[in-house]
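Our next item is subunit A:
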Amino acid sequence: MKAVARLVWSYFTGTPVLRACTIGGLVLMIVDFYILMTQPHSGEKLWLAVMGLSFFFIGSALMPVMFGRLARSHAIGVLPGGRLKLLISMFVTILVVAIPVGALAPASFISGNSSVPEIMKDPRARDYVLQLTGITFTWVVLFASWMYLAMWFLTSQRNMAGLFKGLLVITLVIFAPAREVRDLTVTLSWNLQQIAVLWTVFGAGFLLWPRFKVARARRNRGLSNSLGRALAGKTMGREFDVLLGTSNPWLLTAALLLPLILATRFVGEFPAVWLFFLTIFSVVTGALSGQAGERSRALWLRGDWSRASLFAAVERSIWRQNFHVLGALMLFNIGIGVYAHFSATLLMTGVPLLVLGTLLSTYLGLMITRGLRWLEILSGIGVMLLLMFLAVFVAREDVELVTVFSLEFGLAGIAIALRFIARRRWTQIDWMMCRPDRALTARGA
Partner candidate 1 sequence: MTDATVEASNLSKSFGDKQVLQDMSFGVSPGDVIGVLGKNGAGKTTLLELMLGFTPPSAGAVRVFGHDSYSLPGDIKVRVGFVPQQDELLDQLTVGDQLRVIASFYPHWDSALIDRLCGEWGVNVHARIKSMSVGERQKLSILLAFGHKPELLILDEPVASLDPIARRQFLEQLLTISADGERSIVFSSHIVSDIERLANRIWILKEGRLDWQGDLDSLKESIVRLHIRSTAPELPAFKIPGVLNLRRDGAFATAVVRDWTPEAQETLEKNASVQIEVETLGLEEIFVELHR
Partner candidate 2 sequence: MFILNPQSGVPIYRQILEQVRRMVASGQLPPGTALPSVRDLALRHTINPMTISRAYSILETEGLLERHRGRPMTVASQARNHSQLPKRLQQIGPLVEQTVVAAKQLHLSEAELLKDIRREWEQNDD
């Protein structure tokens, strides 16, 4: 159990940046809790807690990556109950993240409606508060489980398959738990059932994975090899792209479209949510361009380029891929828009959003030339929040075209600034700092 505790501790305190996030988030939440409990009708102060929770969640963002690395390491198979302890540590982390929310929900209810002593006297109110706590807590556990799972797929697999799985999970999350909250169909027992099923399936799969790998290794490799070659795409003539990871835009497009189609099928009625979704998916390009720094290491010694001209070549390669994705997304956007009878205004303002999303995330990713640090994380989060806010804003009924377009121009300006920064940073790119494990090896993970 000590091993589990140590694991959980290291998830939250992985690097100095994340440690600061964890502590900052915790402080904000405690402060808000105190305010809610002692001052009546202070429900508006809940935003403090939301911010705190976001930071707290970010503080544990390293968890899926560390989880992935440990799961694949040799040591975990050798240590007694290694995989089980790892699994438990992930569950405990989720519980820890859920506790603040579980405490804040009833606190905000109490603050908005009465006070603690009053609640304690009334049995019905007490029951209600308890139920609220239970439902909120279990819902957050469920939601967090899905989100971490998605992050694990996205970060530790580092290829198309992982991307695909991660996006699929995010789609399902928006579908099931988020939708229930929106429709107010959440119940305690249903939450518990979902948690039970999810964790049983995931837990069983995780623990049995080693045996599955052995069994799979014995099977005929022929089919998987030819499939792999097909997925890897044409390599002749596109070797630069192959090394950079941008050689198969069709696969990326397919990986994005499939979850998108699923999402549209289930949440297609609400333009706001739908646009929000679309924006998120155009952000995927950022994940890929974020890897460009690392992957270009293999290109440094293999061509007559300076760091500056390498940036230009990398940028070209990424945009060649982006065009495919953007093209597909835009067609999809317009197709769905016509089918769902979106207004022409919505279409006109929505398409630039896609372009903006791709632009912004591409250059945010290209800014990562010395590993992920404060600047990159904060600017990434800031810009993405702006984009999502714009997406929701655009879908409003009463929106003014002028406002929307000026906001979009503003964001385009930010994108150009980001490109300038990225290009300058590339002239100083330091490949020894780009290593993905740098943050983790520093902690001896």
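As a working rule, a residue touches a chain if its C-beta (ideal position, glycine included) is under 8 Å from a C-beta of that chain, and two chains touch if they have at least 3 such contacts; residues count from 1.
For anyone wondering why these and not others, all candidates are chains of the complex that A comes from, given by their letters.
Being a predicted model, the structure only gives us computed values, none of them experimental.
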Need the partner of subunit A in this complex, chosen from 1 or 2. Which is it? 1
In the complex with candidate 1, residue positions of subunit A that touch it: 159, 217, 221, 224-225, 228-229, 231-232, 235-236, 239, 242-243, 297-298, 300-307, 428, 430-433, 435
